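All protein chains but one are shown in place.
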Amino acid sequence: MSDQIELRVNGKSIRVAGGTVVAAAIALAGVSCFRKSVLGEARGPLCGMGICMECRVTINAQPHCRSCQVLCEEGMEVRTDE
Amino acid sequence: MSERRFDFEIVVVGAGPAGLAAACMAAENGKRVAVVDDTPWLGGQIWRGQQARPLVPQAQKWIERFRRSGATLLDRTSVIAAPRAGVLLAEHANGPREIHWDKLILATGARELFLPFPGWTLPGILGPGGLQSLAKSGWPVSGQRVVVAGSGPLLLAVADGLKKLGAKIVSIAEQAQWGRVAGFGATLLAHPAKLAQAARIKWRLLGVPYRCGVWPVKAEGDTQIRQVTLTDGQRSWTEACDLLACGFGLAPNVELPLALGCELLEGFVWVDAWQATSAAHVYCAGEPTGIGGADCALVEGQIAGHTASEHKAEAQALFQERSRWHEFRSALARAFALRAELKSLATADTLVCRCEDVSLGRMKQFAGWRDAKLQSRCGMGACQGRVCGAAAKVIFGWGMESVRPPVLPARIESLISVAEKESAEGGKASTGSECRAPALREYEN
Partner (left out) sequence: MSQTYDIIIVGAGIVGAACAAECARAGLKTLVLDRGPVSGGTTAAGMGHIVVMDDSEAQFALTNYSRRLWMELRPELPAEVEYDSCGTLWVAADGEELAEVRRKQAFYTERGVRVEVLDAEDIRSAEPNLRPGLAGGLRVVEDAVVYPPCAARFLLDQSKRHGAELRTSVTVHELLGDGGVRLADGSRISAGRCVSATGPWSPALTPGLPVRKRKGHLVITDRHPGFVRHQIVELGYLKSAHSMGKDSVAFNIQPRQTGQMLIGSSRQFDAEDTAVDQPILERMLKRAIEYLPSLGRLSSIRVWTGHRAATPDKLPIIGPSVVGDRVWLATGHEGLGITTSLGTGRLLADLLLGRRTEIPASPYSPARFEGAKA
């Protein structure tokens, strides 16, 4: 499938296929830490189905979005905890 | 779509097998039907990806049928509250939605059961179903070494699916004993299609170690998992991996049913023969009533759809088929019952609540779930106890209490819509500005 959508993950441009979820785009960008836990641990997706809240990131300045449930869109700005 | 208020005769929550089947029946029976789903996909978690790249003929068939049925799909719509009978509040990217129903069918599916063990919070450890879902939506697994662990038939299906996407399956660790799993295999003789499916999967996974009576005890890594330690109770060994897909079967999504006042029986939504719950005009089908898989969900969904649209004869005609799947469901529960050792994988400093980072040792200081929640904040975070509450039930036998809105975390503005509407329509609700606190001197802290 050809790359169709361009978005930015932590400021870095990445192209992904249509139908890719934001969580996958983050992984494709080589980022393993989606959020920092209360004690500062790096966390990534656990359930992949929208219930565990571990994959929450900031999408277009809206914090706490479940990246596993949101499809990538052209020009999206995605930020993880670094 | 910026529409905010929706009215349907029958509303189905969940677009997985049970929800699609229910919606098809009700819509084909001439009712105005909507299916509401959290995700942007049709098919729920189990059939995720079938919409774009159809591989499962059964999924394909039902998705097609749904599209022809005339039912409306409200996707990316998360139900967050049931403020009064006949109304659901939901959140959509474009704003809050209010969905009115005469009959409601809950097909909220299941989630994976996660049990804590040292290292389980490392990135790269996901539920098997979750990893498969993400892989279908672009998560890179090609060339990745994956250990699949936990329990249930899903492990094999996921290993198969990931292998097709180019993953290297290092091994599969099933916690149930071989004897039980083999016994389950024998019950599949009554379900030839399932048996054939299992045989095909096993064939494709030839060369991948499938070990029964084996479970994970420790994960290690740096920025992500690098290796997992497995045990058979006698000896332990370590396997290097890039991803660990680990889940201990499924747990029903009963939050919305609870919010609607549906009674539970042994952790599942109680339904009568017609799939009717204890709450008036509310039906339930699929995994929330018992973990039985997609086929069981399809039959229950059809029955619920027929019942809700007053086609009882058609519903009744499916009772026998449902009985067969309920036998399968019981066999599933027996074969993959969790071993006691899994309750003590976590050590005192293993985090159980991942939202609030509460350790097992801290939780152990308290007598029950509510006490532990109040004092340690476990279960008070963004997942609302979905992960640690289910684990605490297994580890401590603690029961969950009632559900509070919102059923899923939601934007504050999404909690506001009903009264605004009602006051605009001259309804009884009043607006905020006309009546303030009698005095803030009557203060609170």
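Note that the chains are named A and B in the order they appear, and that numbering of residues resets to 1 at the start of each chain.
The rule we apply is simple: a contact is a pair of C-beta atoms (placed from the backbone, for glycine too) under 8 Å apart; a residue touches a chain by one contact, two chains touch by 3 or more.
Keep in mind that this is a model prediction, so the values were computed, not measured.
When the full complex is taken into account, the listed residue touching the unshown chain is B:P83, out of B:P83, B:P140, B:G185 or B:G267.
Think of the hidden chain as still there; on chain B it touches residues 81, 83-84, 366-368, 370-371, 374-375, 380-382, 384, 404-406, 409-413, 415-420, 422, 428-445.
Interface residues of chain A facing the missing partner chain: 38, 62-64.
Operating definition for what follows: only the chains that are shown with their structure count from here on.
We define each chain's centre as the mean of its Cα atoms; on that basis chain A and chain B are separated by 21 Å. Taken together, the chain A residues at the contact with chain B in this complex read 16-17, 19-21, 23-25, 27-28, 32-34, 37-39, 41-54, 56, 64, 68-72. Chain B makes touch with chain A in their complex at residues 38-40, 45, 52, 111-112, 114, 121-127, 129-134, 137-140, 223-224, 253, 351, 354-357, 381-383, 386-387, 408-409.
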